[in-house]
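Complex shown without one protein chain; remaining protein chains in place.
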Amino acid sequence: MSSFGRIFRISTFGESHCPGVGVVVDGVPSRLSLSAEDIQRQLDRRRPGGNKLGTERNEADQVQILSGIENGLTLGTPIGMLVNNKDQRPGDYGSMSQVPRPSHADFTYQQKYGIHASSGGGRSSARETIGRVAAGAIAEKYLLETYGIEIVAWVSSVGCHDADNIDMNTITRSHVDANEIRCPDSLAAEKMTAEIVAAREAKDSIGGVVSCVCRHLPAGLGEPVFDRLEAKLAHAMLSLPATKGFEIGSGFAGARMRGSVHNDPFVKKGNRLGTTTNHSGGVQGGISNGEPVYFQVAFKPPATIGQEQQTVNFSGEETILAAKGRHDPCVVPRAIPIVETMAALVIADLVMIQKIRE
Amino acid sequence: MSSFGRIFRISTFGESHCPGVGVVVDGVPSRLSLSAEDIQRQLDRRRPGGNKLGTERNEADQVQILSGIENGLTLGTPIGMLVNNKDQRPGDYGSMSQVPRPSHADFTYQQKYGIHASSGGGRSSARETIGRVAAGAIAEKYLLETYGIEIVAWVSSVGCHDADNIDMNTITRSHVDANEIRCPDSLAAEKMTAEIVAAREAKDSIGGVVSCVCRHLPAGLGEPVFDRLEAKLAHAMLSLPATKGFEIGSGFAGARMRGSVHNDPFVKKGNRLGTTTNHSGGVQGGISNGEPVYFQVAFKPPATIGQEQQTVNFSGEETILAAKGRHDPCVVPRAIPIVETMAALVIADLVMIQKIRE
Amino acid sequence: MSSFGRIFRISTFGESHCPGVGVVVDGVPSRLSLSAEDIQRQLDRRRPGGNKLGTERNEADQVQILSGIENGLTLGTPIGMLVNNKDQRPGDYGSMSQVPRPSHADFTYQQKYGIHASSGGGRSSARETIGRVAAGAIAEKYLLETYGIEIVAWVSSVGCHDADNIDMNTITRSHVDANEIRCPDSLAAEKMTAEIVAAREAKDSIGGVVSCVCRHLPAGLGEPVFDRLEAKLAHAMLSLPATKGFEIGSGFAGARMRGSVHNDPFVKKGNRLGTTTNHSGGVQGGISNGEPVYFQVAFKPPATIGQEQQTVNFSGEETILAAKGRHDPCVVPRAIPIVETMAALVIADLVMIQKIRE
Partner (left out) sequence: MSSFGRIFRISTFGESHCPGVGVVVDGVPSRLSLSAEDIQRQLDRRRPGGNKLGTERNEADQVQILSGIENGLTLGTPIGMLVNNKDQRPGDYGSMSQVPRPSHADFTYQQKYGIHASSGGGRSSARETIGRVAAGAIAEKYLLETYGIEIVAWVSSVGCHDADNIDMNTITRSHVDANEIRCPDSLAAEKMTAEIVAAREAKDSIGGVVSCVCRHLPAGLGEPVFDRLEAKLAHAMLSLPATKGFEIGSGFAGARMRGSVHNDPFVKKGNRLGTTTNHSGGVQGGISNGEPVYFQVAFKPPATIGQEQQTVNFSGEETILAAKGRHDPCVVPRAIPIVETMAALVIADLVMIQKIRE
């Protein structure tokens, strides 16, 4: 439901238009140095930017740490975090309350719960991800400091424009943040930007793909048979709003290959065994093998668009819907820290479970 | 670990070369009519066939129900099931024990557990899926009898050969089983068969894609925010051996589309709201909307091939590995019942959780 | 860890001296009428009273609902609740930080986490129960409105003074709250009060027992074999600070009886089968049978006392410890709403799981 993880475990709460959104993080190791700044960094990357690509809202999204820390050190007890909802304008959404937005969650929430938040997307809105990002920022810090694990995501496609020449072994968040669209291939970034601007001008939206690499994972992470590393990553990514697909390593392209080509031969790399290629994406049998773990996540175009759409209201009567309010034409630039932090939550949980075996 | 599901919950056990493999299924509704035959049907579809496409083993794989049933009715108590491992030939694998097979789990299991089964794939082998299929066959029966839910999977590609003209609304398991490769597009099936035979003759293997449709799901299934229907399906599918990708509805192709095209407008369908298109794949906001749920799963080519491969042994010394023994050149035909039953396990669990809200 | 329940599930956070304490409640049914007042009532009963029996702190402990409600109705989404910590006086505890209080959690938290909150009891303090009470108040409301379930706890002993003549079938919270000590046997209440006053004057503390009855539970609640109703109740009660024992129905006295006396014969009660006696405490085989469920919980005397105690500091050096600050000499009066709400959490969760079978 609203909890994720077995040991490093989060429980999120809050929707677009209530007092706040937040998270309780259980299982955080004690004596970890932690401050609000450590968390704010990723929250700021997630925040709508007020630029030509994102929505125009300017939400401060300042995190407040409620518990679990004393004198800058974690106590090993649950860390509660809260971000207030400052910028509530329910009126903007009022006209839509009788008409379920096509491909949005209005209809299914009503079917499931017999009620749905009167405005915005309620719990299905992107705002829900704030709790995940705040929690994942802690996971990231733990993984980096304890194991040197680095997680970097970037926009690898918007519409039909694909990034090229990305070196997964060296890419950093600085490279990614060098442009607003968060695609380190600057040529592709320009085309992507133009695509988003065009979609916005057409009162339309556009989908995209986020790629992510996790480096320096120790071999041995992942819990067969159901909690394989890739299964947990897939679960995490498909739990994000607007996602339609996940692939690890060679992914769907790998399904077209022969084993003699796809197999990653072992080779000695210093003190450990590594592989010469990495079609596996760093996992074999659901367990990390010490090579970089990389995966891709497909995001559909946002459902809420300004164009007129022929649809029906909850009573089944035909109507025309044209969304008002502020809506992202493309989610992938803002999805970058969300994908990274969700990956961190998965890996932190598996790292801690594997510690049992040491 | 080795359990899956929250209410309709399975715990599997067993590996290739121990006395048996099996499963404990908890949370099965009481008073469900159930016999070994109900389970055997899918186990038989999963069983290696002894034909030109599969391996040559002929495992009877007869299920024994150990508990939870009296007079042909479930008691509501856990159902234990066991399939004996009859055909153990560990000798076939002996030569490989010092050399981790490239892209196989030998290396990662050793890294994780400090030990690995001396032969076969141990717990990472396809034989582990027997417990899942046996459990999922119960879930299927429950879903069909109680809600009329039908789940049908088929081979949609092998290597570069794709099925075409599949009607998701009408396809049945009879259509699928009409040929050995389980692709209801007979023209594509021929090409796929040739591809597999060619791979086998080259002592190689080949990947493929399985598609699956789940029809007649009621609206309302899926538990936001983490246990969305697509997140649970992705988790389930990526927990299967040899999988590299998952997509629901429009999937990665949807990431290239505009919202005005991708959105599924609502329309009145009898007493309910339906949609005119189904790019969403039957889910919105992680909850089923009453339209067919469909998804695809990418399987890599099997790692164990007869060709010589340059690699290193556990000590890092260079060696040539050429697998002996019996190995499937392509897993997708046998994966059909596995994908179906895993989907059934996911849906049965979500159906039961949603019953709480009725 | 800090979560409890399978479907109606809570995650608490916060310790004595951080910004606040609170809870996230997942799985609350939608369309339940709910306001802060519904929750405040039990929080007020839990609050230290500023009278001669309790501590002298006056904490407002006003709950703030952060999410999950709109227009006075639950949305089915997680309900976040927060109570600020207003009255922090860490200085009072400073002298104790180098000396683990005997029978308190200072030592074990340090051993477990390698760190412990510098003041108060941190997460082991009674203040942590605020989140439980807030969540349980929702469970109570749901159970009362939906099933007519009533839960009433009372003080049945303080020190050696036992309540007598309590009628479990008719006792109400009004009866219980008629005196400060929350013992509806007024004669015993006087003796208990005197005992507490005496303990306080001696800078000492005293233990006690809380009894609780849960009426109008439908038959069928409890999930064999591990989540039997009494097992979950025992788990819940022994998770409360300062508890040392739990018994249901006849309890330890039942262990001295013969079966012919202990057995509860069935008899027809209107449309259902009931029992003539209720040594079972309303459960058989771990499942409610429709009779009142009743149980008792033993609370030890509070560990923090003003008397001088000979002990050692963390370094093992002998020292004298005499606690300063404000400390309850007896916890059982304030434990009443805590026991009730924990019982409500257990029952609400089991009610919801049993709904799956209907």
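As written, the chains take the letters A, B and C, and residue 1 is the first residue of each chain.
Assume contacts are C-beta pairs under 8 Å (C-beta built on N, C-alpha and C of every residue); 3 or more make two chains touch, one makes a residue touch a chain.
Because the structure is predicted, anything quoted here is derived from the model rather than measured.
A.B. asks: Pick from A:19, A:48 or A:76: which residue touches the chain that isn't shown?
C.D. replies: In the complete complex, the chain left out is touched by residue A:76.
A.B. asks: Which candidate, C:40, C:62, C:97 or C:309, sits in contact with the chain we can't see?
C.D. replies: Only one listed residue reaches the unshown chain, and that is C:309.
A.B. asks: Hey, which of B:82, B:225, B:257 or B:351 is the one touching the hidden chain?
C.D. replies: For the chain that is not drawn, the touching residue is B:82.
A.B. asks: Just name the one of C:48, C:136, C:281 or C:333 that touches the chain not displayed here.
C.D. replies: Residue touching the chain left out of view: C:281.
A.B. asks: For the chain that got dropped from the picture, name the residues of subunit B it touches.
C.D. replies: 1-3, 9, 11-15, 17-22, 24, 26-27, 30-31, 64-71, 73, 75-80, 82, 112-118, 122-123
A.B. asks: If the hidden chain were put back, which residues of subunit C would touch it?
C.D. replies: 1-4, 12, 100, 102-105, 107-109, 111-114, 121, 123-124, 128, 157, 159-160, 199, 202, 204-209, 219-228, 230-239, 241, 243-252, 254-260, 262-268, 273, 275, 279-281, 283-290, 296, 298-305, 307, 309-312, 314, 316, 354, 357
A.B. asks: Which residues does subunit A use to touch the chain missing from this display?
C.D. replies: Listed in rising order, the touching residues are 6-7, 29-30, 76-77, 224, 352-353, 355-358.
Methods note: only the chains that are shown with their structure count from here on.
A.B. asks: If you average the Cα atoms of subunit A and of subunit B to get two centres, how far apart are those centres in Å?
C.D. replies: So the centre of subunit A lies 26 Å away from the centre of subunit B.
A.B. asks: Rounded to the nearest whole Å, what is the centre-to-centre distance of subunit A and subunit C, using the mean of the C-alpha atoms as each centre?
C.D. replies: Chain centroid spacing, subunit A to subunit C, equals 39 Å.
A.B. asks: Averaging only over C-alpha atoms, locate the centres of subunit B and subunit C and give their separation in whole Å.
C.D. replies: Roughly 46 Å separates the two chain centres.
A.B. asks: Hey, what residues on subunit A touch two or more of the other chains?
C.D. replies: Subunit A, residues with two or more chain partners: 1-3, 12, 112-114, 123.
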